[in-house]
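Here the complex is missing one protein chain, while the rest keep their positions.
All chains are identified by letter, namely A, B and C, in their written order; residue positions are counted from 1 within each chain.
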Amino acid sequence: MLMELDPSTRRTLRKALRNRNIRVGGAIVAAFVLMGLLAPFIAPYDPTKGNLRESLLPPCSKYPFGTDFAGRDVLSRVIWGARTSLIVSTVSVFIAVIAGVLVGGLSAYVGGWIDEVVTRIVDVMLSFPDILLALFVAAIVGPGLENVIVAVALYNFPQFVRIMRGSALQVKEMEYVEAARAIGESNASIFARYLLPNSLAPIVVHATLRTAASILTAAGLSFLGLGVQPPIPEWGQMMSDARTYLVTAPHVWIFPGVALFITVLGFNLLGDGLNDVLNPKMEV
Amino acid sequence: MLLTVDGLRVSYHTDEGIVRAVDGVTFSLDRRETLAVVGESGSGKSTLALSVMGLLPKTARVEGSIRFLDRELTTMREEELRRLRGDRMTIVFQEPMTALNPVFTIGRFMRDIYLTHREGSEEEALSLAREWLSKVKVPGPDKVLNSYPHELSGGMRQRVLIASSLMLEPDLVIMDEPTSALDVSVQAQILRLIAELKSQVEASFIFITHNLGVAAAVGDRVAVMYAGRMVEVASKEEIFSDPMHPYTKGLLRAVPKVSGGEVEPIPGSVPSLVNPPSGCRFHPRCPLADERCSEEEPELRKVRPGHWVACHKVSG
Amino acid sequence: MSDLARYVIRRIILAIPTLLGVSVIVFLMIHMLPGDPAQLLAPPEATIQEVEMIRRRLGLDKPLWEQYLIFMGNALKGEFGKSLFTGHTVSELLWPAYLNTLTLSVLAMGFGLVIGVLMGIYAALRPNTVRDQAVTSLSLFGISMPVFWLGLILIEIFSVWLRLLPSGGSGTPRHLILPSLTLGLVGAAYVGRATRASMLEVLSQEYVRTARAYGLPERLVIYVYALRNALIPVVTVAGLIFGYMMAGAVLTETVFSFPGLGRLIVNAIFARDYPIVQAGILVVATTFVAINTAVDILYAFINPRIRLG
Partner (left out) sequence: MLLVVEDLVKHYVSGGFLRRKEVVRAVDGVSFSLNAGETLGLVGESGSGKTTVGKTVLRLVEPTSGRILFDGRDVTAVRDLSPLRKEMQIVYQDPMSSMNPRMRIADIVGRPLQIHGLVSSRRERDERVRYLLERVGLSGDHLYRYPHEFSGGQRQRIAIARALAPDPKFIVLDEPTSALDVSVQAQILKLLRSLQEERGIAYLFISHDLAVVRNISHRVAVMYAGKLVEMADVDEIFSDPMHPYTKGLLASVLEPSPDAEAPEEVLPGEPPDPRNPPEGCRFHSRCPLADERCSEEEPELRKVRPGHWVACHKV
């Protein structure tokens, strides 16, 4: 019974597997995740140890992506960088989703002055556009892996509150919620059985898209020197280091940039595809 | 004949399969005549209207012939068709709420229609619009010209659309459930208005509705559609006093009346257009159906002068 | 009072609590930092007596709410105290940088809007065709592109290879081209996506079908009847993107060594020059709130229905 999928889930799944965005995006994301997980096994060199005599080598057979100023293998650092981005983006988005869904969902369901206060707080948080809130947090707590996660989570949180709240407000007005009250469902049961499951589709889509944005934000912070600190390999930080050798050794910033771009693209494709499947609009 | 539709078929490809929205419809319309087309959901009546207007989505496949003013519409270039639309043939849709552009005033809309099809000045356009708004009994036409759609009631919006579609004195006016979204009392007003306008203009009307009472009130002739086909066409008098197709008969028995009396449901439900029943599409719900009905598709044939029926079980 | 006037006033008044919230957060920054604010605001080599003097001079010994009122009073006058290290007042440093960033953002926004809206319409008019997919992919690339990486690539192409444009610095209009192009391309991608989605939605509306049913020429239907409606949500997106540009300029400015607000803030963070950080963030956030309020008001002018809300 549990093993067999019901027809509508199966249909959604079939639609998802036929969707090109999901296939391409999913493949990229899977490759990125594997790269992050398997970094210790597939990276040819230690990403933190370099040989200064082999500094800034262009791509060659020994170092396919060349080496950086400290003579570290760029390929290995790109591979390990995936792990850093994976941790930062997924953990921060996960925290933001859980907190955002609860706060936004309850705020919408309870309504009244609580909703009013939550909305104001979210408005204030969203008044720090884009990377600015993360920058603000980074300025207070300082750089470092954990702090970047906190900063990025805090920057994602109000967005999920807003989306969940909007979605839940819409669902709350649906007749089936009233019908649930009519048969005597309790508030807790309405929230868990009716409101939450029907509000989640936009959250899933958005979580994917925010993962993409968070990878960019985290890399941006690191690029500014306010993010993940050396020696932990991180793509944004690698590019920042390479700016000094912009002209002489472009391979040092091109490869992490390509990795970053493709990874973000993968999540964005996946998000778009999920949007097509989960929030179908009328066909024109 | 103003309009002749012959063997019209319209189909769409969808995820579920090919939808045969209209499947072999033939009829013609005289000048100054009103044909009421009645059918339940999925009967293809609205698709029929859209195909005459050339407003079907690009994905639709159209076969057969539609001749209007002695010209073939199905093969006509879009630009030529566009010139006919709004000028020689017009359509009034069901939802007056969503049919009007929310960000433009009524005057802007009516002016644009006029200037699209006529050489003339803006003043001429607005004065004609004002004249027609008075003809459809809109109180304060000047104020309405400067109003946005959301500032008008449903009944007023529908009057505006009727004025817009009659303003250029077309030959054919299609009304696609124009009163279905309105209250009973407002529906009565609009139907009365249409009846009065009919005597003032030269146009022919195709009036599409799911409501048998409305069809009886406006139609000279009535066509009954079921699952993409026309099953019976006759004068209003004949169709309501002597219906011949089992579906028409069933429908008339199923509809409750204010004069009282029992209702008799038709068993089953309207078939899917993706995989419609073989033979006569009504046979699974038909009390008279036999083997032939499930195999052979009945043709719409004349059983009496002016009375056409598509049923194996009707003789004559 | 007309509905429109009422709406405009309400929208402006609603921005006030948001701005107050922003100012409180920015004000509290000094107090959220680990350590003694007076110590943080004193030069590193200051003696205990000097720190105490600073504490009194800056009013850090007063109750928090009083400090906030003083902070706000000064902020409203455009005064944010002195930089801790350079000897300049914060205003002297802030406003030129702000102006630079504003110039950069406005240029980028103009560029992004024009390209984005055109791309969006082009794609929406031929949905699911190869050309639509090309445009859609391009905008997806745009939003997936790390802005600093794009900047580096443009430098590599236009400054290193072609030697057409300066790779950094400021002063001449030529210095603005690459940074605003970088920001503008990303902005165009977002605007393009929003326009396409909105245009597709509008094209499926009944009033578009009505316009066609009355034979209105396709050009009128699309560029007037549909576009006017389609741009309503795009205006909102544009407001958000402008904020993104103001803040996203941090990265672009760093890449191009452009003396804007973002770079000022980042450098101040490194130097622990907190008055500058506070002022910079407050100014960006205030601009963002102001723009979004303006957008909402603009909205009411485009869309007659919103005035009732």
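Rule of thumb we're sticking to: a contact is a pair of C-beta atoms (placed from the backbone, for glycine too) under 8 Å apart; a residue touches a chain by one contact, two chains touch by 3 or more.
All of these numbers come straight from a predicted model, not from anything done at the bench.
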Remark   = Given B:Met110, B:Ala217, B:Met230 or B:Met244, the residue that touches the chain left out of view is B:Ala217
Request  = For the chain that's not shown, point to the residue among A:Tyr194, A:Trp235 or A:Phe255 touching it.
outcome  = A:Tyr194
Key: Hidden partner chain, touching residue among B:Leu69, B:Val255 or B:Val274   = B:Val255
Key: Per the touch definition above, residue among A:Leu34, A:Leu52 or A:Ala179 touching the missing chain   = A:Ala179
In chain B, positions touching the absent partner = 40-41, 153-156, 183-189, 191-192, 194-195, 210-218, 236-241, 250-252, 254-260, 263-267, 269-270, 285
Inquiry  = Could you pull out which residues of chain A are in touch with the chain that's been left out?
reply    = 6-8, 174-176, 178-185, 189, 193-194, 197-198
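Going forward, only the chains that are shown with their structure count from here on.
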Request  = Provide the C-alpha centroid distance between chain A and chain C, rounded to the nearest whole angstrom.
outcome  = 22
Request  = Could you give the separation in Å between the centres of chain B and chain C, each centre being the mean of its C-alpha atoms?
outcome  = 52
Ask   = Can you list the chain C residues in contact with two or more other chains?
value = none
Request  = Check each residue of chain A and list the ones that touch at least two other chains.
outcome  = 284
Query = What residues of chain C sit close enough to touch chain A in their complex?
reply = 17-19, 21-22, 25, 29, 32-33, 127, 140-141, 143-149, 152-153, 155-156, 160, 167, 200-201, 203-204, 240, 243-244, 246-248, 250-251, 254-255, 265-266, 269-270, 277, 281, 284-285, 288-289
Ask   = Which bits of chain B are touching chain C when the two form their complex?
value = 53, 55, 82-87, 90-91, 93, 95, 98-104, 112-113, 116-117, 148, 150, 161, 164-165
Note = In the complex, the residues of chain C that touch chain B are 205-207, 209-218, 220, 225, 228-229, 232, 302-305, 308
